[in-house]
Each structure stands twice: as structure tokens, then as C-alpha cells.
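Remarks on the structure that follows.
As you look at this complex, bear in mind that one protein chain is not there, while each of the others sits in place.
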Amino acid sequence: MTKHDLSSETQRFLDGEPGAGPRSGERDAAVRFLDAMDTYARGFREPRGGLDDRVMARLRHMRPGRGGLWGWLVAPQAVRVRPIVLALAAAALVLVVSQRLTVPAPVVPGVAPTPGMVLVRFELLAPEARTVALAGSFNSWSSEAIVLVPGSTPGLWTVTLPLALGSYEYLFVVDGQRWIADPGAHAQVEDGFGQMNSVIVVGPRGIVRS
Amino acid sequence: MYRVLVQRYHGEFWRYAAGLVGDQDVAEDALQEAFIRAFQSLHTCRDPDRFKHWFFRILTNQCHNARARRRREEPLDHHDAPAREQADRSLYENELRHAIDHALGELTPEQREAFIMKHVDGRSYEEISSLLGTGMDALKMRVYRAREALRRILDGNV
Partner (left out) sequence: MSRGVALLLTLVLARAAVSAAQEAPPADARAELLARGATPQLADQVGRLVADAGVEGLPAKTLTDKALEGLAKNAPPERVFAAVAGLRRTLAAARGVVIEAGLTSPPGAVIAAAEQALARGVSPASVRDLIRSATGAEAVSTGLMVAGLLAAQGLERSAAAQAVERAYRDGRSANEVLELPSLAALMIARGMTIPEVTRRMLAGQPLAVERPDVAPVAAPPSRGTDAATTTGQGRPPTTGKP
């Protein structure tokens, strides 16, 4: 930086850091900069209406895209959840559809964004099984709530869950009584009951299994 | 239901697009194009909760392209758009806005993105970091450098 650059103190003031102030001697320069940016930002007119109409009109003339995720979607899924949770899901849907359309206020510094959830697919090759379920730290180890369904390959059972970022211990439950590890998990760890649990760590881009 | 997404993110990103492109009308075209492309490749967005961040990258790309096209097709003079619809504003303000738009064009694309998100959108570094996928220290450095570049140009003009 040249000697005419603003000090880091003043830079933090310009960042809007609470409690930060410009260094003496730099106050005029800082205020001039903020005024200029204010003028610039003020100069934007409100956007033209009807962008959503124009976008939807163009999309109607296009063929819908095909994708692996749609294929997953039309396959029979059995993510069984408690009835109360289905009602909450319906409420969440209403919330999404009735979003207010406003330009958001600037975010308060220091407030972290909410973490996203990621889809994670679980698979087990168990040709002899009659039922396969998934139990783990994501559902308090309930051995009935999450059920796998037969996949496209014979003997393959699958389910896909949306999970928050972090680590999860789990096992498959075959025929309601055999607890089976996932060979594709990141690692196997002791469970304190003489068995091993499978562990995965879910990052923002999903997981890669070995 | 895609319409809902268009309405929601139009409101959130129009200012960013306008600042990045430097011309509001061209920016709205870029925004429209971004929504079309996002829909066409929706099957590659496997994480519905990260739609915003994923869409943001598509939009940024469209805006950079639009700005580059604009530079190639129009001579850089006082007919440039920021002043076009502000006939009733003072000459000083028009000159200043034009100067800032020109100065923004002199920045690297990364500096421009970060600077606009900070000083036009008013976002926190945490949120910028989440959208751009860049660490906060690197972002601050980009914004600081952008500020200094802008100040050098503005002090020469104002």
C-alpha cells in the first residue's frame, strides 16, 4: 500500500464495524468516500416490473430438462416420517409460496448465515433382506422411522435424506433385527456397546464415499 | 413455482447485477438470462437449500459477460447508461456516478464483485463469504484495494 492509502482503522470504519472510527486526519476522506458511494447507490432506479412474466414466458416455450435427480424423484420413495412432521412440512410449503417480495435490508455484521442442508444417499446391497431401515444420530436411533426401498439394481436398497452439515453415526437395520455397518462410510467407530457404528461427515458439497 | 424463486431473487440481486454490469437495462437482461439458464440446468443443483448461492454464480458470470460485451460494443463516453435515466439529477451527481462506474470497470472482476456486495448491497463479510465461497480475509483485502483504486480515480475527478 502507498502512504496515501487509508489506515486499517479507517478501513474497518468503512466496513461498518461497530465501534470503529476513522483515524484522525482521515475522517474527511472517509466521509467523502461514503457520500460518493451513497450517491452511486441512490442513483439506481427500481427495476422494471414483469421480469418474472418474461422469464416464465420464455420457459414455457422450452422443453423441460431431464436429470438424474428427477429420475430419483419418480422412483418410489419411502421416507416415512411422523404425521406431525408432515403437517409441519405442509406449513413450510405455504411459507415458501407466500414469500414477501422485498429488497432485503443490509445484514447485521457478525450474524452468520444459516447453514444449508445437503442430500445424502444411503445404499445397501442386501439381496436376502425383506426390509431395510436406517437408524442413527439423525433420527435418535429409531429403527423404524427411515425405511430404504428397493433400487434399480436387484438386491440394492436405497434412501436419500436431506441432512444438515456435520457428522452422523448410523447403521442399517435389516429385517428389524440385524444391525449392519455401511462399508462405504468414512470410518467405523466403537459404539460403547461392543459394536461398531458407521460415521460420515457431511460437507457443503455432500459426501464422497470410499 | 419457479416464478416465486424469480421474484424472490430478482429483488435480492438486481442491485448487485446493476452495479456489476454498470448499466441497469443491460443488467436486467443479464438477470433474465441467468434465470433461464438456471432453470435449464436445475437438475445439476442437487442441494435445494443452496439454490441462492448456486444461482448467484450463474448470475455473476452473466453479468461479467454483459459488462465485457458492453465495453466492446459502446465507446466509453457520457452516453453510458447510469446517467441516461437520471435527467433530473444534478450534473455533479451524473458525473460522479459515471466516474464511479468507470472506476469499477478498472477493478479486477473479483474486486468488483466483493466491492459491490459490500458498498451497494450493504452485505456483511460473513454473507459475502458464504455467497462467493471465499475466506473473509481475502474478501477484505479485495474490498480495501477496490476502495483505494476508486479513491485514486475519484480524487482526480471530484
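A and B label the chains in the order they appear, each numbered from 1.
Note that contacts are C-beta pairs under 8 Å (C-beta built on N, C-alpha and C of every residue); 3 or more make two chains touch, one makes a residue touch a chain.
Predicted model, so just to flag it, every value in this text is computed and none were measured.
One chain is not displayed; in the complete assembly it touches the shown chains A, B. Of the candidate positions A:Leu6, A:Ala30 or A:Leu161, contact with the hidden chain is made by A:Leu161.
The omitted chain makes contact with subunit A at the following residues, 59, 64-67, 69-70, 73, 79, 81-82, 85-86, 88-90, 92-93, 96, 112, 115, 117-121, 123-125, 135, 137-143, 145, 158, 160-167, 179, 182-184, 186-193, 195, 199-210.
Touching residues on subunit B toward the chain that is not drawn are 1-2, 5, 39, 41-49, 51, 54, 57-62, 109-110, 113, 129, 132-135, 137-138.
Everything below uses one rule, namely that only the chains that are shown with their structure count from here on.
Considering their complex, residues 1, 5-6, 11, 14-16, 29, 32-33, 36-37, 39-41, 43-45, 47-48, 51-52, 54-56, 58-59, 62, 65-70, 96-97, 99, 101-113, 116-119, 162, 204-206 of subunit A touch subunit B.
Residues 1-4, 6-8, 10-12, 14-15, 18-19, 24, 28, 31-32, 35-36, 39-44, 46-50, 53, 82, 85-86, 89, 93, 96-97, 100-101, 118-127, 130, 140, 143-144, 147-148, 150-151, 154, 158 of subunit B are the ones touching subunit A in the complex.
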